[in-house]
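Structure first, then comments.
Apart from one protein chain that is not included, each protein chain of the complex appears where it belongs.
Moving on to subunit A:
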Amino acid sequence: FVGAGGGNDIQWCFSQVKGAVDDDVAEADIISTVEFNHSGELLATGDKGGRVVIFQQEQENKTQSHSRGEYNVYSTFQSHEPEFDYLKSLEIEEKINKIRWLPQKNAAQFLLSTNDKTIKLWKISERDKRPEGYNLKEEDGRYRDPTTVTTLRVPVFRPMDLMVEASPRRIFANAHTYHINSISINSDYETYLSADDLRINLWHLEITDRSFNIVDIKPANMEELTEVITAAEFHPNSCSTFVYSSSKGTIRLCDMRASALCDRHSKLFEEPEDPSNRSFFSEIISSISDVKFSHSGRYMMTRDYLSVKIWDLNMENRPVETYQVHEYLRSKLCSLYENDCIFDKFECCWNGLDRQAAFPTDVLLCSSPSCSIVMTGSYNNFFRMFDRNTKRDVTLEASRENNKPRTVLKPRKVCASGKRKKDEISVDSLDFNKKILHTAWHPKENIIAVATTNNLYIFQDKMN
């Protein structure tokens, strides 16, 4: 990868970092989701405090051809507030679990944000003009005494400082008994699904007072529960197809045309467990924390605690590729169980569509699929990238130290055992409090957003 030469290897450079500098992290500032919009111009983050912060990329400056536009704060709003369910004596956290952007249809931008129970559709719009010259109102809003009006004028729009407003347009509530873990917008751009531990619901974006339940894995007797839903996503092209992953490491593909309730899968993707790896924690580490379709929809990627797997939708009995993210942790599972790190839910993402790719479909370009790099996070503020073509991988670090703009990131290496070489880090000195759970890749360019606990790092490839 980095510095390895070769035409297609990406050299990642530090670009920006957002967020507080000090080590004392306020819980509300912990970033819980990161998502680029469809054009890549906007980058949204959600945090534990229920806030959404949207960054906007500056227009590329002709004079600064060596770097792409920077991301600056565009809008900040409080999406969700803490709530209390009095009937069940349960507090509902305001933490934003997921943000998904809708494709842009007009001047405004729309996104869905969700906490554990409620999904909201937000409209983000710009206002750069305002009407002036009302007859009955002063400029400051006070009403004028009508008897003092002697002439009439037509109000006109005058430019004003840009104001970005966020307003909730729809609130989709009361449809989930359990905690929502995923939302996914359908390729028809009219419907979307929301998934909690046991159920998946289908919504229409315009309709808030009802949703259709399309998957229900709640057993009649809860004593028989053996798995929960951990993630769900619509197929990028086929509007009747979606997948959901489970805590048992399986992925089910369902077709909504088959029946109203998709409890019976069309395909079941499962890799048999390697018995030599059996441990107390086998069930935990096989639980899938994220599932993402490739752009073409031919492949999907899943993340479990130690690895990333690429599945071909045409082959159910095993993944086509498996990448070990931090295999050196396998012998530490006990401690990771004690300190709860083993429950961390890492996400994964595909690279964006490279400008150089002629066709977005993997099928046509089998020799060099455009979804060729996968990225996921790890501990010690490390994140990993795997190149499916070259089979090379790299470990990079998101850190404020040694990171000046346009500095190429140095690859890191973890020493699993034995003699530690210079510049390597031993497993025992990894900081498990510094974890990268959320990463995102710009849909069109080689720009990545990597979230540490409370900071957002933006890296770009080095443009020559």
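Note that in this section a contact is a pair of C-beta atoms (placed from the backbone, for glycine too) under 8 Å apart; a residue touches a chain by one contact, two chains touch by 3 or more; residues count from 1.
Everything below uses one rule, namely that contacts and distances are computed from a predicted model.
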item	value
Chain excluded from display, named as in UniProt, from "Gamma-secretase subunit APH-1", "Auxin-responsive protein", "EF-hand domain-containing protein" or "IER5L protein"	"IER5L protein"
From A:116, A:347, A:397 or A:461, residue that would touch the chain that is not displayed	A:116
Per the touch definition above, residue among A:78, A:226, A:389 or A:407 touching the missing chain	A:226
Touching residue (missing chain; options A:179, A:267, A:413 or A:434)	A:179
Residue in contact with the excluded chain [from A:197, A:445 or A:461]	A:197
Touching residues on subunit A - with respect to the absent chain	87-93, 95, 116, 177-179, 181, 197-198, 218, 221-228, 230, 247, 277-284, 287, 330-331, 333-335, 337-338, 340, 343
